[in-house]
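Missing here is one protein chain; the remaining ones are kept as they sit in the complex.
To keep things simple, chains are lettered A and B as they appear, and every chain counts its residues starting from 1.
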Amino acid sequence: MENIEYIIIESGKAVQPFNYSVGMYGSKFFYELKNNRKFLGVRCPKCNKVYVPPRRVCGDCFVEMKEFVEVGPQGTIGTFTILRFAFIDPETGTQKPIPYGYGFIKLDGADTLFQHYIDVHDESKVKIGARVEPVFSEEKKGTIKDILYFRVID
Amino acid sequence: MAKRRVAIVGTGQTHHRSHRPDVNGQELIHEAVTRALEDADLSIKNIDAILIGNMDHFEGINYVDCWSIDGSGGYHKPVIKLTTGGTTGSTLAIGGYHFVASGMFDKVLIIGWEKNSESDTTGAITTAFDPVWDRLVFAGAISGLAVEAQAYMAKYGATDRDGARVSVRDRKHACNNPYAQLRKEVTLEEVLASPMLADPIHLLDVCPRTDGACAVIMASEEYAEKITSTPDWIWATANRHKYTYLGDVNWGELDSMAQASQDLFKKCGITEPRKQIDVIEMYQPYSFAGIIWIEDMGIVPRGKGAEYIWSGATDMGGELPINPSGGVIACNPIGATGLIRCAEAAMQVMGKAEGRQVPDVNFAVSTGFGGCMWTDMILHGKKKPNL
Partner (left out) sequence: MEAAIIGIGMTTIEKSKIGATYADLVWEAVNKALNDAGIGIEDIDNVITTSSDFWDGRTISCMAVGDASGVRYKNCSAVEGDGTFGAAYALARTLSGDYNTTLVTAHSKGSESISSIITNAAFDPIYQRSFGLDMISASAMQARAYMHATGTTAEQLALVSCKNHKNAKDNPYAQLPMDITVEDVLNSEMIADPLHKLDCSPVSDGCCAIIIANADFVKKLNVKPVWIKGVAFCADAYFMGDRDLSKARALEEAAKKAYTMAGITNPQKEIDIAEVYDAFTYQELMWIEGLGLAEYGKAGTMLEKGMFNKDGRLPVNPSGGLLSGHPVIAAGLYRIAEVVLQLRGQAGERQVNARRGVAQGVNGLCGQSHCVWVLDKDK
């Protein structure tokens, strides 16, 4: 075969926009977050586990959950990492600013973990088991971005 | 147990590379298919059906089962697509086994492939998670794995030196595998000195991005023994895709592996996996998993994974070699990766693993990992399973 330089075809700026339904459970969570800056979980009638984010079905028990309960806003770090490598954020198409703290937070009263950013301004304070609280954005949009990040309580 | 026996009779894979601009996707697939057919001394005419899989958003192709026909050989054949994320390759193998065991087909061709060079892998994996709840903060596979390692270290006191030891093992093993992408030995110090990607994971703790494909041919007992004198018998399969939300995961233990292993071993009468299994090809995308997941598999008790790794038991020549191929740390074309584990385990049982052969393999285990901390498992055996 000939020695040729291989051609690469770029897709261009193709995007596939979506309108994701969050359903009744997600909508309730975001209204509460937006209007009252509070977190809602939902309790399983069978195993009593409190799930955040709230959703219809308890995966363990396969039953419908209906009892909303307030959780947080404070919690403890369940586990975390600090991202230090650059990658393209599929939400924006641009490089994600690094480093950033990526945390799983056990909000007080919840049995599952809630994902969000953790402030890593002082990395020495960020540990599994550390107490954290949310910092909210000024703007109230009713999305996950209404929370800017969680920070360790001194 | 199954109604009829099923065996792997041929395998083929590409020489995996970070970037294959010399072939398009169909041609990459075709390379692996041709090699598998050659290995089994079959022609595409002998194949009754094809199972294929990858992860759509790495290449941006919808209906890959239809698009891939020229590469797969699926022209006027039954073709079906299975996809479950990282577990896709193992999911495909489990699917092929069921289609043959059912009697619907006698000989099936199973194909996993990925051209990870064609998109931003981390960006694409991030879109695997819930668009409303997870996507903002999630940073692809590495972030999910890093939080697992953090949780395990906090619970059992393992160190990043322990993790590095696993990376040293797999990267050494990869030097014996001509198909692996990364074939360079590293030292503990080099792993620890490599850039920190996401605490506690260093660059040399994790898998690379890869272009590659793998094909496996399975046949019913009637055909298997005519095709090869050394069929790799599928004894059983088991999987658990437990979680829908990352926040529900029991971080620090791989529940899905623990439950799938118990299911698998029970089906096959394996009571002492450490003694009865001769080799494991584990879908282990980063080093710490090499410690944590062998505990979940029941090879060693909780918290004893690192000690077992340091003993050398999982190195080539040890009690229970793990990843003679070099595993996922040496090459990770995602949709193919689980199937490569299956193919490598089959080669060990069939005695075809050449420079990476473990002697006298009676039982081998291959696994798949992916999704929301999910596990697939297959038990391969030299002897025929009971029906």
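Operating definition for what follows: a residue touches a chain if its C-beta (ideal position, glycine included) is under 8 Å from a C-beta of that chain, and two chains touch if they have at least 3 such contacts.
Remember, predicted model here, so these are calculated numbers, not experimental data.
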item: Residue in contact with the excluded chain [from B:Gln259, B:Gln276 or B:Gln357]; value: B:Gln259
item: Option touching the unshown chain, where B:Val9, B:Ile94, B:Met196 or B:Leu379 are the choices; value: B:Ile94
item: Which residue of B:Ile8, B:Ala40 or B:Met55 touches the chain not shown here; value: B:Met55
item: Sites on subunit B contacted by the missing partner chain, in the whole complex; value: 1-4, 24, 53, 55-57, 59-70, 74-85, 91, 94-95, 97-99, 101-104, 124-125, 127-131, 236-244, 259, 263, 370-372
item: Residues of subunit A (touch criterion as defined above) contacting the omitted chain; value: 9, 11, 14, 16-24, 26-27, 55-60, 62, 64
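The criterion applied here is as follows: only the chains that are shown with their structure count from here on.
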item: Residue ranges of subunit B in contact with subunit A within the complex; value: 21-22, 60, 120, 122-124, 126-127, 131-140, 142-143, 146-151, 154, 195-201, 242-249, 251-252
item: Subunit B contact footprint on subunit A (complex, rising order); value: 6, 8, 11, 14, 18, 20, 22, 26, 51-53, 55, 59, 78-85, 87-91, 96, 100, 102-104, 112-117, 128-129, 143-145
